[in-house]
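Here the complex is missing a single protein chain, while all its other protein chains stay put.
Going by the order they are written in, the chains are A, B and C; count residues from 1 in each one.
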Amino acid sequence: MTDTKKKEETSTHKIGIYLWIWGLLFVLSFFSYMVDWYNFQGLLRWSLILFFMFLKAGLIMAFFMHLFWERYALVNVLLWPMTAIACFVGLMVAEGKYTVFSRLFYFFVGG
Amino acid sequence: MSDDLNIKKTSSIKTKSSSVSGGGTDIDYVRPAELPEQDLYHGHSFITKWIFCQDAKVIGIQYTLTAVFTGVVGLILSWMMRMQLGFPELFPFLTAESYYQMVTMHGMIMVVYLLTALFLGGFGNYLIPLMVGARDMVFPYVNMISFWMFFVAVVVLMASFFVPGGPTGSGWTLYPPQAILEGTPGSGYGILLMLISLSLFVIGFTMGGLNYVITILQARTRGMTLMRMPLTIWGIFTATVLALLAFPALLVSSIMMTLDKVLGTSFFMPTIIKAGEMLSYDGGSPILFQHLFWFFGHPEVYIVALPAFGIVSDLLSVHARKNIFGYRMMVWAIVGIGALSFFVWAHHMYVSGMNPWFGFFFASTTLIIAVPTALKVYNWILTLWRGNIRLTTVMLFCLGFIVTFVNGGITGIFLGNVIVDVPLSDTYFVIAHFHMVMGIAPLMVIFGAIYHWFPLITGRFLDETLGKWHFWVTFLGAYSIYFPMHYLGFIGVPRRYFEMYDSPYMTSAVGMNEFISVAAFIVGAAQFIFFYNLVKSIRLGKPAGKNPWKANSLEWLTPQVPPEHGNWGEKLPVVHRWAYDFNVPGAKKDYITQTTPPSEVIEAEVEKT
Amino acid sequence: MSDPTLDKLPGGFKGMSEDIGSDQTTFKGVNWGKAMMWIFLLSDTFVFSCFLVAYMKVRASVTEPWPYPSEVFGLEVFGVPVPLLLIAIMTFVLITSSGTMALAVKYGYEKNRKMCGLFVLLTAIGGLTFVGMQAFEWSKLIFHDGVRPWGNPFGAEQFGAFFFMITGFHGTHVSIGVIFLFIFARKVYRGDFDTGRRGYFTTMKSDYVAIEILGLYWHFVDLVWVFIFAFFYLW
Partner (left out) sequence: MWTGLVFLAVIIGSIAFHVWTPWWWTDIASNWGAMDDTIILTFWIGGGVFILVCLFMVYCIFKFNYKEGRKVEYKPEDKKLEVRLTWATALGVAALLAPGLLVWNQYIKVPENSIHVEVMAWQWGWKYRLPGEDGVLGTSSNKKINDDNPFGINEDDPNGKDDILIDSEELHIANNRPVKILLRSIDVLHNFYVPQFRAKMDAVPGMITYYWFEPNKIGEYEVLCAEYCGVGHYAMRGLVVVDNQEDYNKWLAKHETFSSFIAKRKKEGLINEKVVKINNILNTKKSIKSEKNVR
């Protein structure tokens, strides 16, 4: 994202770019659907799901929501708080695993 | 790079540097206005002027009055609790059920409906537009709705006192499964009304909070950079951001608990055997609720602390006639504390049975938070250093704040260190910690702030003599309630005990409890001095005139006192400096208001030398 | 966006530090309403994140088997079971409506009343379709499969609870969006944004930026669906 590129696109954007993103979203959604269709499992499934998810989310935010063209002040204000969520998610994954371990280890019909 | 954005060149925080660059008019240059004037809706009738009013100042006062009303309810509840704890046999109507209901309502009211609403809704609404030089909040209509949502939330909360079964007695932390099962008082309507009230509060607050944030970010007056804002605004701003990001967790946990209660879902409810029967719940996770609650709850305690930090900085600076020490550090500390507060929540859960490895992470983050907080404390006392301290009531409350806050903060350090928390958690040590740091310290600031801004709001001073009495009784009384209380915690007295004296080693607590209770009655009663002072001074107080404390910040510089709707008359003020130019060397007066252009300061200097 | 003076400002991180250091506004050229919508969406992101985090935590810790979404949400087409078919269609519908919304915003910038109104209307219809399909999905699950918030025949009972709660919350967002889309479609056609007619309760003048703000909301709803789709249906 260089300055010059930004400048050209600030005011209004060609319709093409929206159609492109639109198409891409279709394709990506189709791919993530295919992950299920071909019944990938395990790590592969997870990485594919997350990859397509973040790509789609990124495209929507960047272009449909115009974040790509916004000034960094706004972009940063919006993205940094996500670290709190990331931390929350990470810890809750650990917590979920710990709980299920405790249940499986000591119980025989679940908690 | 366009020149007109480069404001740093023309004026900086330090007056010294701006005054060296010589005379001429361009030194007073401030960027032209970016935005058109705000259209305001002016009320015409009593209803649109005072009830469904869109003026942030009136909304602020509405918030304050409602919050203080709930505060008085909370105070009375605390009296009754102390009655039971100090003199257990005296009042037969104080049953265990009602005791727990009181504890719960007391805690929730004080934290959420008094302090949060008062600091953000009350002070936020009143001060933000004035201090950043805006005519009003950016969306006055939404702001008005915000207050009325809050009002409804309070009504719903109070209604729970009158429903069958009474209000919920689940503790303000509302931990399931207990909160929604029989065996806890008010587990029927009480808890539902509590959850509904909280949800309404969150929704209402979100509307207000968006207004505060956007007003501060996008509606400042010319020359008002972020680094020139009074720390009050920084505190309120950061707290509001925290609230906008933390309340969602409360909302979500309220919704989920409501569903568990009403629909019989099992989000937080595992298999449970009650009275020999198995309930229909299965597989849920009580600890999940605690994570959600404290993901909200810990930021929440800073939501009530940060505005207090900000306000006390301003009060100290004005009344010590000295610039706040280390302004930039203060700003970074506020922001840093705010950001970090999202990474420490599970320090409330050290002994909750969560993944034990979390202890390492959360103990570290928790103690790290002490560093920026400590800096703030140092800066407050360094502001006093070589100042010219006016020992007004306001200043006294600030000093009281410092003592109680440091005391409570240090006990927080005890609790934050995970292994120390193990014996102390869920004992009166925790109660003492948070009353010192939350019950007393921010209240000191609120009182100080009211003594400080009352002349602006009403045009009259509060009575200083009564004020001093109010301060000393409150400070000494509250300190003697909570300082000894820590030692109850050492003995091992658990919190939320309706009575406890039959244990052999706890009998020694009886005497202390009686003492604490008496002190609590006195402190509570002292608040009525304050209320009397308020009522009396509205009509009979000494007229204050403009800017009675000789402060610098914008709110004192309105054409009218009290400020009218729209705040600024014809023209918005233009800001040239930070709010802390007190006793600038060479300046004629001991303060230079934010609107004073550099060229005038130079003249003053020239005259003097 | 269309403010020409903005083009003179430096971009990137340098621009950021200058914006933050400047007076009056921090988000240069961002309208109050738009800034407010962004911050609201940030807050709302936390709401949805909390829902999803709770879901993850509970799903990770139940010991009963979690129903296999691919089958639960499958449809039979001419006797052939197709996994997640309905959801796939819903996803495409929502993305389509997001696309039309993006175009509506674009025409809004250009103050093209006709096209803007048309695309807002199309978006509203897309949204309505989505809600309709969701209603169908819910009723299939409730009446056909016997899924309830408090239990289901397939396994862990939290499945239904989280499903109804999260999609319900999302559906509510969509429905609110649809209502506003219809209202704004009317406003655009009526020319409110060209004449600057004032709204009911406020003294603010209408402006095409309102379409952009509405667009942000709508795209956000789509964004949330991306996450729900990944975590609820594909996991």
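In the analysis below, contacts are C-beta pairs under 8 Å (C-beta built on N, C-alpha and C of every residue); 3 or more make two chains touch, one makes a residue touch a chain.
Since this is a predicted model, take the numbers as computed values, not measurements.
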### Message
For a quick check of understanding: of B:A33, B:I51, B:V155 or B:V422, which residue touches the chain that isn't displayed?
### Response
B:V422
### Task
Would you mind spotting which of B:M500, B:A526, B:A544 or B:V575 touches the chain that isn't drawn?
B:M500
### Query
Tell me, which residues in subunit A touch the chain that this view leaves out?
99, 102-103, 105-111
### Summary
Missing-chain contacts on subunit B, rising order, are 13-14, 16, 96-97, 100, 169-171, 173, 175, 177-178, 181, 183-185, 263-264, 270-274, 278-280, 283-287, 320-323, 325-329, 351-353, 356-357, 359-360, 363-364, 367-368, 370-371, 374-375, 377-378, 381-382, 384-391, 396, 399, 402-403, 406-407, 410-411, 413-414, 417-420, 422-427, 472, 476, 479, 483-484, 487-488, 490-492, 494-500, 503-505, 508-509, 512, 580, 582-585, 590
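Heads up, the rule we're going with is that only the chains that are shown with their structure count from here on.
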#### Entry: Separation of mean Cα positions, subunit C and subunit B [Å, integer]
34
### Summary
Touching at least 2 other chains, the residues of subunit B are 245, 282-283, 285, 288, 291, 295
## Note on the structure
Listed in rising order, subunit A residues that touch 2 or more other chains are 81, 88, 92, 95, 99, 110-111
### Task
Report the residues of subunit C in contact with subunit A in the complex, numbered from low to high.
1-2, 4, 6-7, 9-13, 15-16, 19-20, 26-30, 35, 38, 42, 45-46, 49, 53, 56-64, 70, 83-84, 88, 91-92, 95-96, 98-99, 101-103, 105-106, 109-110, 212, 215-216, 219-220, 222-223, 226-227, 229-230, 233-235
### Summary
Residue positions on subunit A within touch of subunit C in the complex are 1, 3, 6-7, 10-13, 15, 18-19, 21-22, 25-26, 29, 32-33, 35-37, 39, 45, 49-50, 52-53, 56-57, 60-61, 63-66, 69-74, 76-78, 81-82, 85, 88-89, 92-93, 95-97, 99-100, 103-104, 107, 109-111
### Query
What part of subunit A is in contact with subunit B in the complex they form?
81, 84, 87-88, 91-92, 94-95, 98-99, 110-111
